[in-house]
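The complex is shown incomplete by one protein chain, all other protein chains being positioned as in the whole.
Presenting chain A:
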Amino acid sequence: MLQLKNVSKIYEGKVAYRALTDINLEIETGEFVAIMGPSGSGKTTLLNIISTIDEPTTGEVYIDGKNPHTLSKNKLAKFRRQELGFVFQDFNLLHTLTVEENIVLPLTLDGEKVKEMERKVKQIAEKLGISAILNKRTYEISGGQAQRTAIARAMIHDPKLLLADEPTGNLDSKASKDVMNMLAAINEREKTSLLMVTHDPQAASYADRVVFIRDGKLHSEIYRGESRQTFFQKIIDMLSLMGGDGNDLSSIRV
């Protein structure tokens, strides 16, 4: 499904900064992978490269066997909104639009039929439990509802790959749990491949596999067994093993 080959990223600037070094990673269709690591370890950079928002300095990215980075700017934009789904920490919703309008935005840009859009919104809103707030403005809803709206928007066009950057970063624990349950359910039911960056061991424990990176390099990975509780414990252990400021649950993300 997703393949990274020797991906490196160097930020050019007054001082060139090597954010990622030789990342090799493969994700199967329908797999749910979480990426963890200390703040500044390159998680967002990695996700941005996969999501084609940013380009790798060297190395290749294949999504379903195709390298999207070879596409033209315009084709890339269309690729992104047709093949990928995005969920962000700050929700990334437009506050001039209602919840429903935010959800259908990717479809309107592609010129989908109104009837079809309405059908899809209804369906997905029911699944995510946001049918009652469809006509509200984004500032009238809670963080959990906002993130579910963002998930609905990411899922409305049945993407092959759903990418999430700290989806629970701005939520309280109750809302985080709801959102993670939804993501896991979507992954289960729709067989959508899911790649999530997170600080939160609780959130990571919903994944099939957790990949740890540190200083821009792959550090290790652990697979989920039968029980989520033991998986959670293993993740905590790994984070403390990575040591130092490895567990930056409390650090402010910049």
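What we mean here is this: a contact is a pair of C-beta atoms (placed from the backbone, for glycine too) under 8 Å apart; a residue touches a chain by one contact, two chains touch by 3 or more; residues count from 1.
The working rule: contacts and distances are computed from a predicted model.
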The complex's invisible chain, by UniProt name, from "Helix-turn-helix transcriptional regulator", "ABC transporter permease", "Dehydrogenase" or "ABC-type branched-subunit amino acid transport system ATPase component": "ABC transporter permease"
From A:9, A:43 or A:80, residue that would touch the chain that is not displayed: A:80
Contacting the left-out chain in the complete assembly, out of A:8, A:39 or A:92: A:92
Residue touching the undisplayed chain, where the options are A:109, A:132, A:185 or A:241: A:109
Contact footprint on chain A, counting only the chain that is left out: 51, 53, 73-74, 76-82, 84, 86, 88, 92-97, 101, 104-106, 108-109, 111, 114, 117-118, 137, 139, 153
